[in-house]
Structure formats: structure tokens, C-alpha cells
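A short write-up of the structure that comes next.
Removed: one protein chain of the complex. Kept in place: all other protein chains.
On to chain A.
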Amino acid sequence: MQYALLIYEPEAEAYPAGEADEAWHAILTAHTAFGGELAQAGAMRSGAGLKSARTATTVKVTPESRTVHDGPFAETREQLGGLYVIDVPDLDAAIAWAKKLPIAGTGSIEIRPTLGMPEDA
């Protein structure tokens, strides 16, 4: 099964100096190692690290309009910082990877099964 691991971190607390922060560089190195481990286990499908939520632009959609706003979709304490898509046998395996995922301080990792291709036989 494929799962997305969505990484949420309190950006301002974890990386006060943004991308210039030492912690930022440390976490990038850790993610490189983690990605390597995933690939070696044959579980890596894809993934992306995201730039700071300060760089986010949001298109808000209503039935009538689509308007462009500055900032992430919701002002929350934790922001989406990146994601992996992994291919593992079951939820327990996905949880095991999520528990190993590098996080600078506090944070959350949401595990979501991805939609399969309809009956790909």
C-alpha cells in the first residue's frame, strides 16, 4: 500500500532564523539520510521538502470565484513542511517509518493512505 507521510512542524519555533538556521541545515541532512534508508528498503516512492510557509500563496476557491492570498491555507501553530510517499505492506510499517522520521523539535506526522489507481489489473 502507498501512504503519504505529511510532516507538520512549528516552523517559527524549530527554525527561528528560517532557512539560514543551523537546525534547518541539520534537518535537511537528516532527511537525506532518511530518504536514503527508505530507498534502500525499497519503500521510497516520492517526496518533497517544502520551503518556509512564509513563501506560501493560497488560491481560495468558492463556487463563484478563485482569489489569490498571501500565506498558507490556515494560520496554525504547525505548518506542513514536507511529505514522503512510501510503499509498504501495511499501516504498521508506515507507522514504523513515521516514528523514525527526523523532526527538529516537536511536530506531527500524519499518515494517509493514497488513492490507488481504480482496479489497476
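By our rule, contacts are C-beta pairs under 8 Å (C-beta built on N, C-alpha and C of every residue); 3 or more make two chains touch, one makes a residue touch a chain; residues count from 1.
Please note the rule applied: contacts and distances are computed from a predicted model.
Novice: Which of the following names does UniProt give to the chain that is not shown: "histidine kinase", "Membrane protein", "RNA polymerase sigma-70 factor (ECF subfamily)" or "Succinate dehydrogenase cytochrome b subunit"?
Specialist: UniProt protein name of the non-displayed chain: "RNA polymerase sigma-70 factor (ECF subfamily)".
Novice: Could you tell me which of A:23, A:50 or A:95 touches the chain that is not displayed?
Specialist: Per the contact definition at the top, the residue touching the missing chain is A:95.
Novice: Mind listing the chain A residues that contact the chain we can't see here?
Specialist: Interface residues of chain A facing the absent chain: 1, 3, 89-92, 94-96, 111, 113, 119, 121.
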